[in-house]
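Note that one protein chain is taken out, while the other chains of the complex remain in position.
And then subunit A:
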Amino acid sequence: MTRSWINPVVQAIPPSGIRRFFDLVSEMKGVISLGVGEPDFVTPWHIREACFYSLEKGYTMYTSNYGLLELREEIALDLERNYQVGYDPRHELLVTVGVSEAIDLAFRAILEPGDEVIVPQPCYVSYNPCILMAGGRPVNVETWAAAGFQVLPRDIEAVITPKTKALLLCYPNNPTGGVLTPEVAQGIAALARKHDLLVLSDEVYAHLTYEGQHVCLAALPGMKERTILFNGFSKAYAMTGWRLGYAAGPAEIIQAMTKIHQFTMLCAPITAQKAAIEALRHGEAQRSKMVAEYNRRRRLFVKGLNEIGMHCFEPKGAFYAFPSIAVTGMNSLAFSEALLREEKVAVVPGDAFGQSGEGYVRCSYASSMANLQEALVRMGRFIEKHRQSAG
């Protein structure tokens, strides 16, 4: 047998279910894609314009490992303004290459071999692999449409062991659109305090909350010292390709994360950082406009899904609907492939986000109103054809 050069941990990680589906879709023409996990808006012009200006002025160099202090100060102000939670921009904030990098850094900074991290599913595709690559062990907890895809404190408590070190939360959630109610968030916070757990809270969709206020985990009593808060610019400001996020947390953890960051990434790109300063200072009007548009699409699309028989829990955040495909009796992958082949609508199979996503598909409504309406017509036709006869 020839020698394999690949680390067995990496070898054992299955490729992203989304990636497989992408290869299938990219060969087809005339597809309406609801499979896209990013805004369909282009970054607002004033932000792009600020970026040109920074290049003209010659801002093409490294920044501090932590990121530009000016940006960290704006981030601290933003967190204070939105959630009344105060962070010291010098010691408690780290600017990263997207939230993705921040999450990877956090796991690498905190996990020892065998440490367990509780991760509710369905969830974004990168958490489990990042935990595994950092030597930890993901412990997945299922969430349910009936509870609005919130992870319930009792379900968390059931899997806590002496090895449990952290709990990862992502609300508003990708792929379900679920958000945490204040009551559930309080319950989770109490549990974290009781069992002395660290909470990693990916709040990248925080601004995309359509009903009620976003609950910032770090802002709950006694939580700031045990929470790493992640956020970024991708979703709220339509800046996915700029790759800019940040982590806010206890100085000790931020310092440890920065140690890894300085030896691996050095710093986030200065051009993106300059643009992010503009986004935080002057981006609210454009951001609110985009959020209002997502909200209108959400209402239209979710109503449409329910009308064609794809029962859908009402998503209150992010820009995803996560309808059940139970009426067809198909599994997620078969459904998605057939829908793509027969009606040229691309959705993402729910099981790409964990086993508990089986029986659902993720539909992104970050697409034009006309696309959404046409997709609903096509999906309605598809459901009619494949609806399992009752009984």
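FYI, a contact is a pair of C-beta atoms (placed from the backbone, for glycine too) under 8 Å apart; a residue touches a chain by one contact, two chains touch by 3 or more; residues count from 1.
The rule is short, and it goes like this: contacts and distances are computed from a predicted model.
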item	value
Undepicted complex member, UniProt protein name, chosen from "FAD-linked oxidase C-terminal domain-containing protein", "Transketolase", "DNA-binding Lrp family transcriptional regulator" or "Hydrogenase maturation factor HypD"	"DNA-binding Lrp family transcriptional regulator"
Contact residue for the chain not shown (choose from A:V42, A:L55, A:A326 or A:V377)	A:V42
Contact with the hidden chain (one of A:Y66, A:Y124 or A:Y171)	A:Y124
Where the missing chain touches subunit A, by residue	16, 18, 21-22, 25-26, 31, 33, 35-38, 40, 42, 124-126, 174, 292, 296-297, 299-300, 303, 346, 348
